[in-house]
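Yeah, one chain of the complex is gone here, protein chain that is, but the others are all in their spots.
Order of writing sets the chain letters: A and B. Residues in each chain are counted from 1.
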Amino acid sequence: MSNYRLSVPERVARATPFLVRLIIQHPMETGFRLDAAGAAITKNLISEIVCRLDGAEVLRMELSSGITANPLFEFYAVADKNCELVVEWQDDSGVHASARANVQVAD
Amino acid sequence: MSVRRKWPAVIAALMAMTANAEPIRILDEIKSGREFQSREAQAQQADDFANPGMLWVERGAALWKTVDGEAGKSCASCHSAATTSMRGVAARYPAFDADGKRVLDLEARILQCRSRHQRAPAWRHESEELLAITAYVAQQSHGLPLKVAIDGGARTTFEAGQRLYTSRIGQLNLACSHCHDRQWGKKLLADTVSQGQSNGYPTYRLEWQTLGSLQRRIRACFYGVRAELPAFGADDIIALELYLAWRGEGLAIEAPAVRK
Partner (left out) sequence: MTDRRTFLAFAALPALSAQPAPAQSNRFEADIGPLIEKLTGGKPVATGRVQMTVPAFAENGQSVPVTISVAASEGAVKSLHLFAPRNPRPNIANFHFGPRSGKAAITTRIRLAGTQTLRVIALFTDGSFGSATAPVEVTASACLDMTAS
């Protein structure tokens, strides 16, 4: 279920914020929907997504059912050397996933 | 010629003329469903990264190379690279299958390949796998003009679809043509009625929060007029799909599309 895409620019300028794009395939099931038999479909949300660059935190997102399914996120990070961007998340059903991208600083 | 022999001959001649004659096109101009979407939805469709349907296309690309079934084959085993072998395929579906002597839509064709050549268990309609492979195959025709054959073996199915499209159905007693031929472009509550074109399938429908097939969308239309939903793969649905594809001839395939 954790199909995703993570993109960073091919090259980033040193100490300059660069755009990070992330889209995750996930139903973000609210827990309010009813199935054909009238029973509530189990809530399954990604409640937290954490992005780190070279081990330091970039962005921590606390999410609710108010975020759409298969959500897209666009935010910024800043690097001053070549390093790795890691995004991690877990959903209510216990599925844990992480996405990685190499950040190359232009000289 | 005596009067008694003249009219049957004339009628027979007229019937011979009209059989396989080009059916009359109702719409003066054809417009993709994309033109009835908000600016934001159109932008989302155009952006390969932000288009959620592309997540299914990627999954489909992986499934294409996955061996499955007793025959020990993947799609790639017979079809090699989809970028070459599948180019143009979605643009000519639904199509008549000479073997089975019936019209197949893209999903039915994929399911047939799976059972006949891979000898793998069937995928459910609207399952993640079937949507992914259909999206992947359809995406190989992205931008190509829709053009289906309605002659020969496909003719009866086409005519059935045309008849159903113009027949009143459901508690609301409406035919597809009432809204989508006659009232497209006008408002229904806050919605602008589209032409109901089928070039943008499978589609990521915001209402569904997931990718879905044309069959699912047609079933939703039946619900909209409070008619009994045709089963997935039913003759009625396939006939409508063929008629819709002919009706939208020339529209560029948009796969995966984003619709509200």
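Quick note on the criterion: contacts are C-beta pairs under 8 Å (C-beta built on N, C-alpha and C of every residue); 3 or more make two chains touch, one makes a residue touch a chain.
Predicted, not measured: the structure shown is a model, and the values here were computed from it.
Visitor: Based on the whole complex, identify which of B:30, B:76, B:169 or B:220 touches the chain you can't see.
Guide: Hidden-chain contact among the options goes to B:220.
Visitor: I'm checking contacts with the chain that's been left out. Which of B:46, B:81, B:122 or B:188 qualifies?
Guide: Only one of B:46, B:81, B:122 or B:188 touches the chain omitted from view, namely B:188.
Visitor: Over the whole complex, note the residues of chain A touching the chain we left out.
Guide: Chain A touches the chain not shown through residues 16-18, 30, 32, 35-36, 52-54, 56-69, 71-79.
Visitor: Could you please point out the chain B residues that touch the chain left off the display?
Guide: Residues of chain B in contact with the hidden chain: 37-41, 44, 125-126, 188-191, 193, 206-209, 212, 216, 219-221, 223-224, 229, 260.
Definition applied: only the chains that are shown with their structure count from here on.
Visitor: Can you check how far apart chain A and chain B are, centre to centre, with Cα atoms defining each centre and the answer in Å?
Guide: 34
Visitor: Help me check something: in the complex, which residues belonging to chain A touch chain B?
Guide: 3-5, 7, 21, 23, 25, 27-28, 68-70, 72
Visitor: Contact residues on chain B for chain A in the complex?
Guide: Touching chain A from chain B are residues 49-50, 52, 54-56, 58-59, 204, 209-210.
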